[in-house]
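With one protein chain withheld, the remaining protein chains of the complex are depicted in position.
Letters are used for the chains, namely A and B, taken in the order the chains are written, and counting of residues starts over at 1 for each.
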Amino acid sequence: MTMDETDLRLDGNAVAGMLAELFGFDMTVEWGGCAGCGATNQLGALLVYAHGMGAVACCPGCGQALLRVARGEGRWWLDLRGLAWLQLDEQARVAG
Amino acid sequence: MGGFVSRGFRGRRRAGAEQATRLPPGQYAETGFPVLTAGPTPRVDLATWRLTVEGLVAGPREWTWEEIQALPGSDFEGDIHCVTRWSKLGTSFAGVSVDTLLEAAEPRPEASHVVAFCHGGYTTNLPLEDLRGGKAWVVWEHEGAPLPAEHGGPARLLVPHLYLWKSAKWLAGLRLLDHDAPGFWESLGYHNVGDPWREERYWGD
Partner (left out) sequence: MGRLSWRLATVAEVRPETARVVTLALEVPGWDGHLPGQHVDVRLTAEDGYQAERGYSIASAPGSERVELTVERLDDGEVSPYLAGELRPGDQLELRGPVGGYFVWEPGRGGPLLLVAGGSGVVPLMAMLRHRAATGSQVPARLLYSSRTIEDVIYREELDRLAAAGDGLAVTHALTRAQPAGWSGYARRIDAVMLEEVGWRPGEHPLAYVCGPTRLVEAVAGQLVALGHDPARVRTERFGPTGVP
């Protein structure tokens, strides 16, 4: 089967575990604003491309990358420039 | 959790003994050609496709699809290495040598680095020297067939002596600079140069 990005596209859920480890919140239920088009979405609704080198979470409206994360050798790198704002709700804090 | 090993798990690795010497450190041989994507696959119309070489050059150049196909062709046969640890040994690509493109555009003496920019917004940076001397191509065929979109078609950059993220897919052009400008992965913790033989995977390696 020829595979293209359609098959490989995932939802925000795909990075839920990684983001929970980083942020201490279940980020899929948290809301963020797209710096590109202004749309607000729960991060679970983002379109995720989980490249082997890292993950890119894109706005379902305009396709802009809201969040880019890469990891290797015990370090994480985060690019959140595509997120105009992020709301973190205490209720979604993950038990530590 | 350090030290836990999953009983009986080997992972999807294939490496014959004869291949081991061709593999850079930390790599395994892959017979397929994994698709790794960081975004939607750009769909590029050949009628409007252009490749440019611009920036610090005496004469910025632009080629249409027909024009680039008419240039003297050049093939690569050999191994490619992805930082995610797979290597594909003994594969082939066809296109044009980047030397041919650079000769046409005439890099200025102060040009030291290049940014490859692509449809969809991907970028990667390289020293100009890594694109010269028969080390780099712009390719549109893989193993005798047109390069599929999911692997960077219509045309991608190919720089096989570096990790494959430097071989930018959906190439739109090369911009010559007098300074280094980290690209998509280089600004997200990956190594600036990416030499697989020195295992330059991450920033600080």
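Just a few scattered comments:
Just so we're on the same page, a contact is a pair of C-beta atoms (placed from the backbone, for glycine too) under 8 Å apart; a residue touches a chain by one contact, two chains touch by 3 or more.
In this text, all values refer to a predicted model and were calculated from it rather than measured experimentally.
If you put the missing chain back, the residues of chain B touching it would be 1, 4-13.
Residue positions on chain A in contact with the hidden chain: 1, 3, 6-14, 16-18, 20-21, 24, 26, 28-29, 42-45, 92, 94-96, in rising order.
In the analysis below, only the chains that are shown with their structure count from here on.
In this assembly, the C-alpha centroid of chain A lies 26 Å from the C-alpha centroid of chain B.
Per the touch definition, chain A reaches chain B in the complex via residues 2-6, 8-9, 49, 51-54, 56, 58, 63, 65, 68-73, 75-77, 79.
By the touch rule above, chain B contacts chain A in their complex via residues 34-41, 82-84, 148-150, 165, 185, 187-190, 201-203, 205.
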